[in-house]
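Structure provided below as structure tokens; questions to follow.
The complex appears here minus one protein chain, its other protein chains still in place.
And now, subunit A:
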């Protein structure tokens, strides 16, 4: 039981990182119907921007601010110079998907080129603190609370603000949004800015959980996709739930009673994903169109 609780706690930590990352991806998919394969590398970008700040002597919580702004601006600039012109030229979903894969490769290679291959970390590893039922490092606790704040903030933004309602409207029916007088391009730009900020933040949390290296986001991307799909494609709330579930399931798979090697834990998460989708093809909270 003790082991299971510890594994669940570990799962919540990694699930929290996946959730923050997945919500950004889900926002973009919901509003634009774009599967952004470059999302993982934007996680990496966020982590390295924060690492640069730390290298300049800033504490991580201060270094995170320009990194988050940088992540948001990077996605915002790409909307202006790449995605919007492509939409206006009538690019198909497949075109956009291929472009996002290309963008992922370009971004990763730029990160390799600028920062090198070396694996680094924000700070030396800390010992675990015994919390009674389980033990977590101070970084783990920051990740859980940091993620919860971002997720609640995103939920409030979607439900309580005019731009959030407009994002949900676009996810429902973009043509009707346009016909209602909603400035669709402005809402899309805000979506990229918010997704960029969330992604950079997710990257920083991912770096805090372990190491910072140029492939870190790419390696997490499949789990992020799994979280989004399990929760229901396009549903931001579903992405939160799906991600936490993916994190917990893959950690529990390594329980000694199951005896699965740690190397295989990710495959168990995907097995659960397949089983859930067999029963509920639209995912946990998925509808035909949602945010």
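Structure notes:
FYI, contacts are C-beta pairs under 8 Å (C-beta built on N, C-alpha and C of every residue); 3 or more make two chains touch, one makes a residue touch a chain; residues count from 1.
Keep in mind that, in the parts below, contacts and distances are computed from a predicted model.
When the unshown chain is looked up in UniProt, the name that turns up among "Transketolase", "Alkaline shock response membrane anchor protein AmaP", "ABC transporter ATP-binding protein" or "Bacterial Ig-like domain-containing protein" is "ABC transporter ATP-binding protein". Check A:33, A:87, A:168 or A:255 against the missing chain and you find that the one touching it is A:168. Which of A:56, A:131 or A:176 touches the hidden chain is settled by the complete complex: it is A:176. For subunit A, the residues in touch with the chain missing from this view are 162, 165-166, 168-169, 171-173, 175-184, 287, 289-291.
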